[in-house]
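Of the protein chains in this complex, all but one are displayed in their positions.
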Amino acid sequence: MRTITVCLLTIIAEGVLEERLLTMIQQFGARGYTISEVRGKGTRGVSGSFWQGSQIKIETLVSDKVADEIFGHLAEHYFHDYAVVAYTDHVETVRGEKYL
Amino acid sequence: MRTITVCLLTIIAEGVLEERLLTMIQQFGARGYTISEVRGKGTRGVSGSFWQGSQIKIETLVSDKVADEIFGHLAEHYFHDYAVVAYTDHVETVRGEKYL
Partner (left out) sequence: MRTITVCLLTIIAEGVLEERLLTMIQQFGARGYTISEVRGKGTRGVSGSFWQGSQIKIETLVSDKVADEIFGHLAEHYFHDYAVVAYTDHVETVRGEKYL
């Protein structure tokens, strides 16, 4: 099968941020997403304060450009105060043009 | 540790397709799988009609050949009518020979 390389963007955050984050990624161009309920442990914001509890994991297939813009938005508006983890990876997909 | 590169195949689909998809991936050679309950939003099939709701995420470690054959089967039998997302990535695993 002919495949296309797209960017899989993962955002892990407190559940209270769900609506804001979903609205934001769609404004930047994400055309779909998947949400998983997860639990976790980590550090929050610049204070590095410890947190532990329920979170959501948002996954979306986007272009590199959209992923980069979402990273920039997260850095400006979320990373300082919230327990948000975000990372990207390249995956191979069929029907990749759906996501770009 | 010595690791082996294998293909991590992810399929996201409506829950009603679970049994059919699990039977199919095993017929093509998948020796195990993991299923997560997720929620999502996207477009369905060629109509591009909007959907939103519960889905399952199936993950399986397979050879590149098996992943390609499953992609082909999904394209022929599912992509036209269903809200199915599928993508692959290469990961490093120990005991990779279990999956090939």
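Per-chain residue numbering starts at 1, and chain names A and B are given in the order in which the chains are listed.
To be clear about the criterion, contacts are C-beta pairs under 8 Å (C-beta built on N, C-alpha and C of every residue); 3 or more make two chains touch, one makes a residue touch a chain.
All values derive from a computational prediction rather than experimental measurement.
Participant: Applying the definition given at the start, please give the residues of chain A touching the unseen chain.
Facilitator: Chain A touches the chain not shown through residues 10, 12, 36-43, 55, 57, 68, 71-72, 74-75, 79, 85-89.
Participant: By the contact criterion defined above, which parts of chain B meet the unshown chain? Give residue numbers in ascending order.
Facilitator: 1, 3, 6, 8, 22, 31-36, 61, 89-95, 98
The criterion applied here is as follows: only the chains that are shown with their structure count from here on.
Participant: When the centre of a chain is set as the mean of its C-alpha atoms, what distance in Å lies between chain A and chain B?
Facilitator: 21
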